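With one protein chain held back, the other chains of the complex are shown just where they sit.
Moving on, here comes chain A:
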Amino acid sequence: MAQPFHLIRYQAVLSTPKRQLTSLRTTRSVIPQCSRQLHHQSRQTTRRPTGTPKTHLASSFPPPIRRSYHSEHHPDLPPHEYTNSQTTILSAALRHVPTHGFTRNALTLGARDSGFLDVSVQLFPRGEFDLVLFWLASRRGLLRASVEDGLFEKDERVMAGQTLSVEEKTKLLIIKRLKMNTEIRHQWQDALALMSLLENIPLSLSELHALSSEILTLAGDASVDASWYTKRLSVAAIYASSEVVMTRDQSPGLSETEVFVDRRVEDSTAIGEKLTGLKQCLGFMGSTAIGLGRSWGLKI
C-alpha cells in the first residue's frame, strides 16, 4: 500500500514545476516584445495551441528600430542603491542642506524629520558623503525625468520648427543640470572638497562618469567607436569645470556659467575639428609622399 502512494506523490511533485516551467516559457517569449502594439499581437498568439510564438512574431512584424533593455511593464530602476529607509532620511536631509550644508547635522535633522532617532544616522557608513552621493544620483534621476517631461520639445528652437543636434542637446542638458544646483550653490564647494578626499575619489569619479554618460544618452548620442570614450571624457570635463565656475557665479540665473559652458563646448568642437583637420592633412601629405616616391621608381 505504501509504495503506490509514494509514487503518486512523487509524480505530483515532479509535475508541478514542469507546468510552471511551460507557463513561464510562454510568458517569457512574449514579455521582451514590450511595446504596446506587440503586446496586443501576443494575445492572439497565445490562442495558438503549440509551436513557437517567438518566430511567428518575428516573421509577421518588422522589428522596432530601437528597443530598450527594460520592459515598460516594470518600474524604472532608481538611479541609486539606497534602501527605502535610507532614501527617506536622505530626501528629508536634502531639505536641510541649504542651511546646514552637506554635514552630519543635516543628516541628523533629516532622520528626526522622518521619524528616526539621532543614532539612526548609523545607517550611512560613509556619513555626509552619502548625502553628497544621494544628491548627485537623485539629480541625475531628475534630469532623465525632465527629458521625459519634454525638455527638448519646450525649447524655443524646436518650437520654431528646427531640430536640435546632439551637441545642442548636450549643452542644454549640462545647463539644465547645473541649474539644479542653484539653491545649494553656496554649499557646493564643501561638497567638492568632500568628494576630493582620497577615499571618496573613486565613487566621485564613477558618479561623474554616470552623469556624462546619462547626458550623452539622453542627447541621443549613438557612437560605437573610440569617440564613445572621448565624448564622455569631454562632457565630464566640461561639466566638472563649469561646476567650479558655478560656485563663484553671483549673476542672476547663472548666466555667467551658461556663457562659460558655451565657450567650453565651442572649444571642444574646435579641438575636434582641428584634430580631424590635422589627421586629413597628415593623410594627404603621406599619400603625396608615397606617390612622389613611386614616381621616382621606389618600390613602395
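We adopt the following convention: contacts are C-beta pairs under 8 Å (C-beta built on N, C-alpha and C of every residue); 3 or more make two chains touch, one makes a residue touch a chain; residues count from 1.
Note that in this section contacts and distances are computed from a predicted model.
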Completion exercise
Should one name the undisplayed chain from "Small ribosomal subunit protein uS13m", "Nicastrin", "Eukaryotic translation initiation factor 3 subunit L" or "2-methoxy-6-polyprenyl-1,4-benzoquinol methylase, mitochondrial" using UniProt, the answer is "2-methoxy-6-polyprenyl-1,4-benzoquinol methylase, mitochondrial"
Exercise for the section: Among A:T83, A:T163, A:Q250 or A:S295, choose the residue that contacts the chain missing from this document, as touch is defined above. Expected result: A:T83
Fill in the blank from the handout: Considering the complete complex, of A:S120, A:S138, A:S212 or A:T257, the missing chain is touched by A:S120
Handout entry: Listed residues A:T87, A:N105, A:Q189 or A:S213, member touching the removed chain
Key = A:N105
Handout entry: Interface with the unshown chain - residue positions in chain A
Key = 83, 85-86, 104-105, 108-109, 111-112, 115-126
